[in-house]
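Down below is the structure, laid out as structure tokens.
All protein chains but one are shown in place.
Chain lettering (A and B) follows the sequence in which the chains are written, and residue indices restart at 1 in each chain.
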Amino acid sequence: MTWLSQNWPQVVSLVGEHLALSLPAIVLSVLVAVPLGRFAQRRPRVGGPLTSAAALLYAIPALPMLIIVPVLLGVPLRSSTNMIITLAVYGTALLVRSVVDGFRSVDPAVRESATAIGYSPLGMFWRVDLPLALPVILAGVRVVTVSTISLATIGALVGIGNLGSLLTDGFQRGITSEVIVGILVTAVLALALDGLLLLAGRILAPWRRART
Amino acid sequence: MRSKNLLRIGSALGIALIGAGALAACSSSDPLDNPDTTDNSNGGGALVVGSQDYYSNEIIAEIYAQALEAGGYEVDRQMRIGQREVYMPEIEGGKIDVFPEYTGNLLQYLDADATATESQDVYDALADAMPDGVRVLEQSDASDQDSYVVTKEFADENNLSSIGDLAGIEGLTLGGNSELEVRPYGPEGLKSVYGVDVAFTPIEDSGGPLTVKALMDDQVQLVDLYSADPALASGDLVMLEDPEGLFLASHVVPVVSDAVDDDAAAIIDEVSAALTAEDLVALNAQSVDEESPAATIAGDWLADNDLV
Partner (left out) sequence: MNLFADAIAWLADPAHWQGAGGVPVRIGQHLLLTALALVVAAAIALPSGALLGRTRNGGAVIGAVAGSARALSTIGVLTLVGLWLGIGIGPPLVALIVLAVPSLLAGAYSGVQSVPDETTSAARAIGMSGAQVIWRVEVPLALPVIVGGARAAALQVVATATLAAYTANVGLGRYLFTGLKTQDYGQMLAGSILVILLALALELIFATLQRIAARHASPSLPSKRTPS
């Protein structure tokens, strides 16, 4: 691999830039999707259309989105803020349905018992609903994580440097190995984070393990 | 029960902190954020050198950057920015100080009605058209302009040496970026200047591998390639001559902001003077064939030309 042997440091630095874009986006998606999904689950009449509308955000093609977001929010086109917001929009679109399903999966009997013991609504949310909904929500977060890391490569088309730059550069110069490295490193990064989240899920919700 | 909860929450926090730590480490080295404050608008600050999302342009930008560094300047690199719509506002806004450009293409971007086609005329017109706060330095002999290319086979079969020789050939299809269709040197220009009829197929890779492959596979017969493209040196392709001047001359020219003082400008002018057309083709070939990174190629060229 001639290309890789000469360009290894560049790959490493691009991984860093890629994470700097993806991780905040994933966190932002969670912070937006959880309250949104909670609201949608509690009020199904509004919630149903709301969830569908959120899911449809995914249909907005990425390139126009990268150009519209700066126009709407006044951030520079080539900034990481633009990329993070765009990725977070797609992440939220993917996550809301999982959050709704997660909260819906909480056994009403458990909630009734909790109320009977004397949990306040806030306490109920943090100590009962969220932990019990966590497995389903976490499954959704894993999907969002993988998708976000893979989607972030599109930033290279508007000059936001990340692993996608390996794809555009390799393509221009016809260096197939560079493109393959770009695809593989992105995939490995995504799967590594996915694995970390899986681990986190096992730690946070050990009762699930007992079932299988 | 409580201790188990604590353990769980603690582990979750731990993972979150590791993530945040990694994030912070990455963010602090994130050169992507456009500087809000002008820490590079005075002579003492770092000069920002940028490049297009084009490997050849990146090599030239690296050459400028390394030459400036050798001259004692601090340089902040922002490579592979993207299209003109994206970076021109930033150059005009003073966020980028040095940028390699091409006279003809830039002139067309700034003044779509420009009529100059000869090398010096284009340069003069461009110097006039530059917005406030930015200027062009001396242009280089090196050029990387649009040119019409056919396969050697096709050229031999039809006795082609200039674009005009295509007139009268049936079933020609031109392949190139979508904007080529509306450019004055596109299908319209071919018809009006040389009497050549072409159908158009958009291929979005700016004369890259898709375009070359489409030409070699005879899916299109005529393509627009950049004259410094190493593929042109392969012997399978023939660049058609343009005696009527359909294409504007387009030489490499540095675009600089007012933050670039005379000494820095002198360094860059030295580079421009030394960079020949053959050099540029060779640099591009090195990038494609030896797969070396731009920084290495730039460093080697500067060393070979005694400029560092």
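Definition applied: contacts are C-beta pairs under 8 Å (C-beta built on N, C-alpha and C of every residue); 3 or more make two chains touch, one makes a residue touch a chain.
Please read these numbers as outputs of a predicted model, since none were measured by experiment.
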Of A:V128, A:V179 or A:A200, which residue touches the hidden chain? A:V179
I'm checking contacts with the chain that's been left out. Which of B:D128, B:E179, B:D258 or B:D304 qualifies? B:E179
Which is it among A:S52, A:S105 or A:S120 that touches the chain not included here? A:S52
Identified contact with the non-displayed chain, of A:L4, A:I67 or A:L204: A:I67
Touch with the omitted chain, as defined above, among B:I203, B:L275 or B:A298: B:I203
Chain A positions in touch with the non-displayed chain are 52, 55-56, 58-64, 67-68, 71, 142-143, 146-147, 149-151, 153-154, 157, 163-164, 167-168, 170-171, 174, 176, 179-180, 182-183, 186-188, 190-191, 194
Chain B residues touching the omitted chain (full complex): 83, 85, 175, 177-179, 182, 201-205, 209-210, 213-214, 217, 219
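Please note the rule applied: only the chains that are shown with their structure count from here on.
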Mean-CA-position distance for chain B and chain A (Å): 34
Chain A to chain B touching residues, read off their complex: 2-3, 6-7, 10, 13, 16-17, 19-20, 23-24, 76-81, 156-161, 165, 168-169, 171-175, 177-178, 196, 199-200, 203-204, 206
Given the complex, residues on chain B that touch chain A span 8, 11-12, 15, 19, 22-23, 25-27, 29-30, 32-34, 53-55, 79-82, 86-87, 90, 205-206, 208-209, 287-288, 290-293, 296
